[in-house]
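One structure coming up, written as structure tokens, with questions to follow.
Every protein chain of the complex appears in place save one, which is left out.
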Amino acid sequence: MSDWTTIQKLLVAIPALPLVATMVTALLGPRYLRGKSHLPIVFGLVISCVLSLELLRQLNRAIENHETGIGYETTVDLWTWASVPEAYDGSGSRKTIGDSTGRLITDVHDASDSSGPFHIAVTLRADGLTCIMLAMVTLVALLIAIYAVGYMHQDRGCWRFFTYIGLFVFSMTMLVSASNFVLLYVFWEAVGLCSYLLIGFWYEKREAAAAGTKAFLVNRVGDFGFALALFFIWTVYGTLNFHDTQNAPGVLGQERLSSMQQEFGRPGESGEGHPRGAQDQDVRTGYVGGGIGLAICLLLMLGACGKSAQFPLHVWLPDAMEGPTPVSALIHAATMVTAGVYMVARCTPLFAVDCAPYLDPRAVVATIGGLSALIAGIIAMTQNDLKRVLAYSTISQLGYMFLALGTGSLVGIIAGMFHLFTHAFFKSLLFLGAGSVMHAMGGVIDMRKFGGLRRLMPMTFWTFLAGALALSGIWPLAGFFSKDAILAAAYDVGHGEAAYASLFLWLTYAAFLTAFLTALYTFRAFYMTFFGAEEIPAEAGHHARESRPIMTVPLVILALGALAVGWIFGQPGATKSGFAGVAASTPSLAVMVHPGYRALDTAAERKSAAERKSAAEKKSAAEKGSVAEKGLHQDSHRRVAIISLVLAVLGIGIAGFLYLGDAREVRAIIQWPVMKQLHRISYGKFFFDPVYWILVVLPGLALASICYAFDRWLIDGLVNTIGRIPSGIGRLFRNMQCGMLQTYALWMLLGVLTLLGSAVWHMW
Amino acid sequence: MIAIATIPPHELPKWYEIVLTSPFAWAIGLVMVGLWLILPRGNARGRWFGALCGIVAIGLLAWHVPRLCGWLDESVFDGLAITVVVACGATISVRNPLYSAIWFGLALVGTAGLFLLIGAQFLSVATITVYAGAILVTVLFVIMLAQPEGHAYYDRLSWEALLSAVTGTILVGMMTSVIGHATSGAPLPGERTPGMALEIIHPRGSDRLASVSVAAAGIAEEDREAGILAEEHVAGFGRELLGRYLIAMQVAGALMLAALVGAMAIVVHGRRTDGRQAIRIGNM
Amino acid sequence: MAEAELDLLQNYLTVGAIVFMLGVVGLIARRNLIVMFLCAEMMLQGVSITLVAFSRFHNDWGGQMLVVFIIAVAACEAAIALALILMLYARAGKLDAAYWQEMREENVPPYIDREVPLERLEERRWPDLAPAGVAPEINEEEQSHRSHV
Partner (left out) sequence: MNPQVDWNTVWLLLPELLLVLLAVWAYVAGAFSHYRNGSNAILLAGLILGGYLLTQQNPSHGLWDGTAVQGNPIFSGPLIVDPFGHTIRWLVLVVGGLMLLSMWRAGPEDLSTEYTGSLFLILAGLMIVTRTDELVLLFLGLELVSIPTYIMLFIGRQRTAAHEATTKYFYLGILSSGLLLYGFALLYGATGTMQLREMPDVLAISGAGGGTLIRLAPAALVLVIAGLGFKMAAVPFHFYAPDVYEGTTAANAGLLSVAPKIAGLIALVRIMLAGFMKPDLLELGWQMALALALMTMTLGNVMALLQNNVRRMMAYSAISHAGYLFIGVAVALAVASGEVSSANVGGISAALFYLVAYALATLGIFATFVYLAGADRELDHIDELAGLSKSRPMIALSMTICLLSLTGVPPLAGFWGKLELFFCALCFDPKTVDIATRNWFGVLVIVGAMNAAISAGYYLRLVGVMYFRPAGKSVQPTGGSGPMIAAIASAVLVIAIGMMPAWFFERTNRAAEPWQPIVATTISNHASEAR
């Protein structure tokens, strides 16, 4: 452990602290800490957050020191989790592990020592994506935990809440730093479990319990796909490590592999970070395409859809708002739901395969993203529950991210990740603002029941405004930069010469429309909440005042973030250590700017490359530098920026026109025949729930009852008969156990006699 | 020395031939019948016949095993062995536990004699002292404490006399035949014919390379004199006990301590009552 | 000489096996806890005879050493056993091993003596033992007592 580098130590410490804090809270919470249960968690998160910022700094430095290679990563092997040892492979030879100094651990825990056909190590990795996610997760979690101190202070289950939160942060940090698919899957399930527990936190409430179950079940569908994808990957590539998948044995060709090993050592062999892919190797040849490749991608995408609430598995997220609001902000807006986006971004090389005769996986991703964005935007227009509006908005923004990932270009993927990053700030800000309102209104969240709160809750008002503007994409707030980058990337592909160019063109239009809708519904909610006549529901009682500082301070910090992160990290001319530079240093993304890499659409890529003073022929480092230096905002995208800005302002204006005042315009508009239908659809949430009820639940119930009958009458009979055999044998022997000391002695002696007889017989 | 190589491997006779012609088989059968008859079975019918069967069986067995060299050795050994066996048989067959204990005492004396005969002087003294002197006296004491009236129905009944007699007889039959085969030096039918005398490493030789004969441990008489048959038997015994077996001595000490404390703890604990009246022990 | 040694060994081993067997049979068949304990000691005697014979044959101290420790362990067991027997008698009022059969499988009937033999006239003359010099009372009733289980 002492020979770990600083990065490795940090990488281990960041998840470890929340874990320790969770244990402390779980053990001491119910008895001793009670109302002070937040202390360990907050304390742990503060340190974790500082450490993850330090990690980011260290990583930056390391990237600078590794100019030559494509990408940078460091792994740290903790222990071998499961390994079917080779000792019994029949040859009888057994490798002696360990030396005379007793240092077993290092040898056994060597992840590269794939000492068996099945070897899974608990290994963490640090690279650009991971570090960004870690910083984001710990920072947001810290702020939300502080907020929750105020929000949850009256709840009796306070310790339970903070235990779950700590567990969640641990799982989430492990999820983003996991180095292989198995670990990823484990923590994927773990965050799902935390989500389930927290949605159903107030389990006395029937809706909360039902929502928890629904979230769990819908997620299971996605997880099923994910698990299948893992099996496929295992079968095809023979490994489940991310880094191995990128240069899987048997795919690259054995000679290439061994020469690579000689030059660089096997990935993960030493704890040191090492450059990767310095040879001009056609990286794409390392991947399996065709039907299998497509299947892997689609199944992974199914998993991502479940976790990130994308069409058609998005139905659980709005219901998940039954949980405490900090949970909605942390899990269901900022972090867990982005796990799907993270996973798809992490698997970029897999999605970049050429599935020639079949669909292109990236088109699927983009389509799902665009559809989700649009549909959720439309639904959000008519919801009256403030948190549900925000939930649909989250779905919509996640759709943007998938759209960006679907473009398949480096710019697009980084734009998606950037949107993920900025979204975490302003969406958690909005949720916390909504929570603040809800807190003040005594738990009422229906926007029709309150209004005009801007004077009553000035702090909440201003911070909410910042969040709303950021979400709408108003320059120079965070949302503008990231959303604009996505739109530009989609626009590029749409105007390129790709096979799916026309699809992307339509998706771009949908995205523009969604941008407009975003501004509209955001400010609809904003106006309905904070403007108009002051109206306070009866439930509020004497609660109706601004929240305590412990809740508003995180709001202010997040608001500052929402104002500034886009400007700081997304500006052209930001340093190379900015967001794009760090993200692009991730090996799985960095391969994309490698000369040997052929993108989905060579023409489009060439075009955008031309705009970046194009260079398929230029050195990769220079190219990466260009992406990094210029940031995400290319000059030529000013057109896109202007369109989206205009749309946003238009949306805000229309919302003001419609919802400031007594909203009679709205009632008038709804009377229009087209709008009436649209409103019905939107208000009915596109009827996903009833359709699922009819298509999935009812047949399920019917099948279940048939199966029950079958099981009850046929299988049960059979199984019971078989099941009775063991106990029947037991009854036969029961009489031997008669309680008599001397009977037992006699039986023992008879046993000896039998054995003796057989032995004598044997020797004769 | 037995020259094993000269004995040819012989044909295995039919099983009924073995049974019918072997005095050993007859002895085993008689032991079975005798044991069954002399065990307490609730009535005394056939007890004397059983005892007779037992005596005949002992005689047959004594005839079956090889003679010893001198008649003096022979008669002393036979006397002691028959004493031991008869006393043991009486121990398990008399109905009064007191008589059982006394018969067992006789068996112990016989055992001590056997020990003495084979060069274990210390053990023979220890057996008399510890077993007969301490343990047996304590047993008698307990019998008097617990069952002074001397008879009880469960002393007159055996549990499954026939079954236990059969089991025990089969056990002794197997063991004696195994012992007979192991010590007779004759090769078993399935066994490879062993060669002539071999130079083998005997673990006890002074240089661990003593020349030993094949069938019998050909330890020279002078070696034996230096070993357990030495003049200073007890000195050698003590040297061994406190040398090589020192740790075992210590462990035995710990064991004694456990037994001592345990016996006291059992009595302290057992005297308590948990609602049921403790019987009799209070007024002893 | 060697033949004699081997014969001696066989003789001793046979005696040891018989004593061991008688101990086993007694342990199984006799129901008095004290007699059972004596029978267990008898088994150990059989083993001791065997060991001493082997010790002589191999001219090795090991066997005799094991016998010493067998005697020591027997003493320990005796201490435990006798304390135990006293306490069991205090609890049950009898030394019958068959009394202790409460713990057994459910639904298995207990073992009950089918016939308890009557005391026959000529077997009546048991000595009455005086534990501490108190003159025994001759109880005619008890002499012809018929026990029940």
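Which chain is which? They are A, B and C, in the order written, and residues in each are numbered from 1.
Keep in mind that, in the parts below, a residue touches a chain if its C-beta (ideal position, glycine included) is under 8 Å from a C-beta of that chain, and two chains touch if they have at least 3 such contacts.
Predicted, not measured: the structure shown is a model, and the values here were computed from it.
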Visible chains that the absent chain touches, using the contact criterion stated earlier | A, B, C
Touching the unshown chain, chain B contributes residues 174-175, 178-179, 181-188, 192, 194-195, 198, 200-204, 214-215, 217, 243-248, 251-252, 254-255, 257-259, 261-262, 265-266, 268-270, 272-274, 276
Which chain C residues would touch the chain omitted from the figure, given the whole complex?
-> 13, 16, 20, 23-24, 27, 33, 36-37, 40, 43-44, 46-47, 50-51, 54, 57-58, 60, 62-63, 65-66, 69-70, 73, 76-77, 80-81, 84, 87-88, 91, 97, 100-106
Just the residue numbers, please: which parts of chain A touch the chain that's not shown?
-> 79-85, 87-94, 96-98, 100-102, 104-105, 108-109, 723, 726-727, 729-731, 733-734, 736-737, 739, 741, 743-745, 747-748, 750-752, 755-756, 758-760, 762-763
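By our rule, only the chains that are shown with their structure count from here on.
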Using mean C-alpha positions as chain centres, tell me how far chain B is from chain C in Å, no decimals.
-> 14
At least two other chains touched by the same residue of chain C: list those residues.
-> 24, 28-29, 31, 97-98
Would you please write down the residue numbers of chain B that are in contact with two or more other chains?
-> 159-160, 164, 167-168, 171
Partner chain C, residues of chain A touching it in the complex = 734-735, 737-743, 745-746, 749
Partner chain B, residues of chain A touching it in the complex = 740, 742-743, 746, 749-750, 752-753, 756-757, 760, 763-764
Touching residues on chain C, where the partner in the complex is chain A | 24, 27-29, 31, 97-98, 100-105, 107-108, 110-111
